[in-house]
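Read through the structure below, which is laid out as structure tokens, and then see the notes.
Only one protein chain is missing from this complex, and each of the others stays in its spot.
Here is chain A:
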Amino acid sequence: MSTTAAARQTPGRSAPVPGRADDGAVTRRRGVRQASGLPWILPAVVLVIGLVYFSIGYTGYVSTLDWNGFILSPSEPVGGANYTEMVGDPVFWRSLWHTAYFFVITFTVQTVLGFVFAALMHSKLRFGTLFKVVVFVPTVLAPAIMAPVFRQIFDADGQLNRLLDAVGLDAVSRPWLADATTAMGVVMVVTVWQWTGLTFILFFAAMSQVDPEVMEAARIDGAGNIRALRSIVWPMVRGTTAALALLGLIGALKTFDVPYLVTKGGPNHGTEFLGTYIYQVMVAEKHFGYAAAISVALLVLAITGGVLMSIRNRRAERS
């Protein structure tokens, strides 16, 4: 704070003293500076307020309506009825529960895999560049392209079951997408496959920042690979892990494409997430007001989760 304030002062000039006669002139100059900067940021301000915050406010307004979503159709104000309905809606709670354990499992698996891959890549692996590309490519592939492939792989007559049959594990083969539990497993597998590359890249970059002297000291003290990773590297990339956790939480709350494209939220809401449920309520059932209420709940959850996670991380850093 003080550094920033000092930096703002013009070199060779003293800071204005409160109560002096030129106070007004300085304030006016500052005002002129602010005014002259305004046109430069105005487009961004209009864009942000117009597209983002207005949309949020408008969604809040729509959540108080009974409306089919077509702009020429009439709407009826219903106050908080959509929120009351949401609280009593078992599919909403089920979606929330799915989001919670989806986040815990996918974040944990991605973190472990990403961390291990990054650590391996910091050793001298042959074909390291190729390995990096292979791990990262799924992150840049559109889920819409890959969804039919995964539907085919996990089909009752798909490649996975054929493979299992071929190796004598036919007792394990099953219609993976037809059972709620296994379908959720498929959604998680696809998500982990897609996003582990990003986790890996971020951990790889974070590990590059670890001071080699610290690692060298640990080696001199007799730390092996596992011990060095656990006691030196892992704590030093905590910031990256925290950032990934926050991104993962928000991503889990917004999950839509994979379950929608691979399982359509089914069977029987078995892979329903808030995003897919909002889409169904809004587009298929045409209850825009109710869908908006769930969207508002989603926003509140995302902000609350983000804030709680930031507080926790800050406390962890202090301790």
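Convention: a residue touches a chain if its C-beta (ideal position, glycine included) is under 8 Å from a C-beta of that chain, and two chains touch if they have at least 3 such contacts; residues count from 1.
One rule holds for everything that comes next: contacts and distances are computed from a predicted model.
The listed choices are "Dynamin family protein", "ATP synthase subunit b", "Formate dehydrogenase subunit delta" or "Sugar ABC transporter substrate-binding protein"; the UniProt protein name belonging to the chain that is not shown reads "Sugar ABC transporter substrate-binding protein". Listed residues A:64, A:82, A:191 or A:263: the one in touch with the omitted chain is A:263. Although one chain is not drawn, the whole complex shows that of A:100, A:283, A:300 or A:316 it is A:283 that touches it. When the whole complex is considered, the residue among A:109, A:149 or A:178 that touches the unshown chain is A:178. Screening A:50, A:80, A:128 or A:239 for touch with the missing chain picks out A:50. Within the entire complex, the positions of chain A that touch the omitted partner chain are 27-28, 30-32, 34-35, 38, 42, 45-46, 49-50, 53-54, 57-58, 61, 67-75, 151, 155-157, 174-180, 183, 263-264, 266-269, 280, 283-286.
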